[in-house]
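Only one protein chain is missing; all other protein chains are in place.
So that you can tell them apart, the chains are marked A, B and C in the order they are listed, and the count of residues begins at 1 in each.
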Amino acid sequence: MNVLVWNENRHEQENQVVRDLYPEGIHGAIANFLSEDHENVKTATLDEEEHGLTDEVLAETDVLVWWGHMAHDEVKEEVAEKVKQRVLEGMGLVVLHSAHFSKVFKKLMGTTCDLKWREADEKERLWVVDPSHPITEGIGEYIEIEKEEMYGEHFDIPTPEELVFVSWFEGGEVFRSGATFRRGKGKIFYFRPGHETYPTYYNKEVQTVIRNGVKWVKNTQTPTPVYGNAKPLETITTK
Amino acid sequence: MNVLVWNENRHEQENQVVRDLYPEGIHGAIANFLSEDHENVKTATLDEEEHGLTDEVLAETDVLVWWGHMAHDEVKEEVAEKVKQRVLEGMGLVVLHSAHFSKVFKKLMGTTCDLKWREADEKERLWVVDPSHPITEGIGEYIEIEKEEMYGEHFDIPTPEELVFVSWFEGGEVFRSGATFRRGKGKIFYFRPGHETYPTYYNKEVQTVIRNGVKWVKNTQTPTPVYGNAKPLETITTK
Amino acid sequence: MNVLVWNENRHEQENQVVRDLYPEGIHGAIANFLSEDHENVKTATLDEEEHGLTDEVLAETDVLVWWGHMAHDEVKEEVAEKVKQRVLEGMGLVVLHSAHFSKVFKKLMGTTCDLKWREADEKERLWVVDPSHPITEGIGEYIEIEKEEMYGEHFDIPTPEELVFVSWFEGGEVFRSGATFRRGKGKIFYFRPGHETYPTYYNKEVQTVIRNGVKWVKNTQTPTPVYGNAKPLETITTK
Partner (left out) sequence: MNVLVWNENRHEQENQVVRDLYPEGIHGAIANFLSEDHENVKTATLDEEEHGLTDEVLAETDVLVWWGHMAHDEVKEEVAEKVKQRVLEGMGLVVLHSAHFSKVFKKLMGTTCDLKWREADEKERLWVVDPSHPITEGIGEYIEIEKEEMYGEHFDIPTPEELVFVSWFEGGEVFRSGATFRRGKGKIFYFRPGHETYPTYYNKEVQTVIRNGVKWVKNTQTPTPVYGNAKPLETITTK
C-alpha cells in the first residue's frame, strides 16, 4: 500500500512559527506517524515539478493525503483534474483542515465548500456522533484540542454519506468536522483539525483518526463498471 | 388537515414552576401557535381514556405532535403500537425534546435513543446545517435560547435521513437537535428544545420550526404499496 | 413562481421523428403541462443568445428544468458555471434523462455521471422505493412505459440523498431513475425517462412526477449563511 502526503509547504517557508512547529513541514510530520502503519509513505509538495503529482506517481498511489491553504490557486487545473479522476478510479483521499478549499475537494463536492472561521485560540471538542465507525477506533467519546482555529457552520458541502465527528468551539459554533463521501470507486474522508500555527498534528488522538482514515479510504478490489452502449442481453433477443 | 398535540401533562400537575409557565399545559401552548396555521388542532393527554388516542382519533389525525418525559412507561404498549402503525401508514409525527425516550419513538428508531443531559441553565445555539430544508424557512443562521437543559452526544439514534440543526451548548457539548426520518409512508421530525421549566415554547423561532415541521411531516397522497405474494407478470408467462 | 424549461432543441431540428413527436420541441411539451400548475412557465434553448440564460433570466427563475443530449459541449463554460451558482443560491433544478451528462449536472455532482445505455424499444418499470416522498403523489406503485431507451447501472453519481424510483428494464438492467440531491441552498431532482424518439413526455404519470418534482425543488425562504471571518462572540470575550 502506497501512501502519498501532499502539502503546499508554503507557510513553512514564510512563517517562523510554522517552521519551528513543523521543521520537516506539515507533510513530514504527517508522513512520520503514517510510517508507523505503512512501509511506503512518500511526500510531495506544490513547488515540485507537476506538484510532485505525475501520472506515474498518481497511478501507484493508493491513498493521497492533502493539506493546502494559501496557495490553492497555484495548483494547476490539469493536475487537480487528474487527481480527481484518480479518486473516481479508486484512489483514497484524506482531506485535511483548510484543504476544504482545495481545487480537488471542490471539484469532487460540487459546492463552494465555504465556512466560517476565526483565529482566537479557542478550545475545540470533536464529539464522536457515530461510534460504530472504524475511523473512531482507539479514541474516546471526544477529542479535546486546547487551542485551534475555529471553523463554523454552515459548511457548504453536500450531505456527508457518513458524519463521524461534530466539533464544539468555545466561541459558540459547531462544525461537521469528520465526514465521509464516496465518488466513483473512491472514498474520501474530510477531517477538520490542523491549523498551521498549532501543534495539532502531534496530538496522538488526531494522529489516530488520520491513521484510521487512511486505512478506511483505501480501496479494495471492487468491480470496475463498464459504461456506454450495452449489448442486447439474452432476455430480449427472443423478441 | 387535522393536527393532534399529545402531552403526558404530568409536570404541569406536580410542579408549580411548570404550571405557571404553561397554565394550559405544554400541549395547550403548542396547540395555540399551531392554530395560526390550521383550523383543526386538538389536544390529548395521558390521563384520558386510551390516552386520548382511540382508533377513531388516530384514523383522522394527519399529524401528531408528541411531548412526554416522566411517564413514558405509563403509555400502554398497545396504544404505542397503534401510533407506530399509523405513522407507518402515513401519519406525520413531530417528536419534541424528552419524547426521544417515548415508546413510540424508540419503536420507530430501533435504538435506545439515549443521550447525555444536564440541567444547568445553559445557553443553546441551534445551528442550521441544511439551509435548503423547508423546516428552516423564516429563521436565521441559528436560533439562540438563553437557558435550556443540555442534551449531548452521543445521541443513540439511527443516522438521520436529513440533519437540519446541530446544537451548541455552553458547557461543551453538541447535539443533533433537528433530524428527520422516514418510516413506511410516514415522515418524522425530531426537534430537541423544550424542557418543561423553561419558556421555550413561547420562543417565536422555536414556534416557527415546529410549525414548519408539522407542515413537512404531513403526508401527501403517495402510493400505498401492496405486499405479499405477487402474481406472475406477463413477462414470465411465456415460460 | 417562475419556471424555466431549457432544451438544447437540436434533435427537433435534425430528426423528423422527433419533430413529429414534439412539434413545439421537447421544451414546449414540458412547458405545456407545467402551465397547468404555474402561471409563469417560460422556455429557453441553446441557440438563443447566452443560451437564453442571461443573468436577468437566471435571477428571476425559481425552478429550472433541463433537457440536453447531443450538444452538451456547446453549452458555454461560463453559462454552465452561472447556472451552477444559481442552484447553490437556491434555484431548484430538475434534470431530465440525457441531461445526466450536462455540464451543469456534472459540476454539481463531482462525478462522471456515466451509465450504460441501449436503444432497443424496451419496456421500463419505474418502481417507487420511497412511498413517503411527495414526488410520488398521485401515481401508483410503479410507472410502466411501453418503450424507452435503457439506462443501466452503474450510474456514476454520488449517493442520492433520497432515492425515489428504481427502474427495471426488460433486457436485464436496473437504474436509480428518480433521485434527489441538495447542493448549497438548492434542491435537485434527477428523473430518468424521456428519450427524444418516444412520446414519454405525453405519459400522464411521467408528467405527474415532473410536476411534483418542480414543486419539490422550489426553494422556500430558508436562511442565507454568512461565510468567512466570524467575529469573536460574547462567550470568549471574557478571556
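Quick note on the criterion: a residue touches a chain if its C-beta (ideal position, glycine included) is under 8 Å from a C-beta of that chain, and two chains touch if they have at least 3 such contacts.
Predicted, not measured: the structure shown is a model, and the values here were computed from it.
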Among shown chains, those touching the left-out chain: A, B, C
Just to verify: which one of B:150, B:166, B:179 or B:206 makes contact with the chain not shown? B:150
Identified contact with the non-displayed chain, of C:10, C:27, C:51 or C:125: C:125
Chain C positions in touch with the non-displayed chain are 125, 127-131, 141, 152-155, 159, 162-163, 166-169, 172-174, 176
The missing chain sits against chain A at residues 90, 123, 128, 130-134, 136-141, 161-162, 170, 182-187, 219-226, 235
Residues belonging to chain B that touch the chain removed from view: 84, 88, 107-112, 114-118, 120, 122, 150, 152-154, 156, 158-159, 161, 170-173, 181-184, 225-236, 239
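Keep this in mind: only the chains that are shown with their structure count from here on.
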Two copies, chain B and chain C, superposed on Cα atoms differ by a rotation in degrees, nearest 5, of 180
Rounded to the nearest Å, the gap between Cα centres of chain A and chain B is 36
Between chain A and chain C, what is the gap in Å from one C-alpha centre to the other? 31
At least two partner chains per residue is the criterion; list those residues in chain B. 128, 130-131, 141, 162
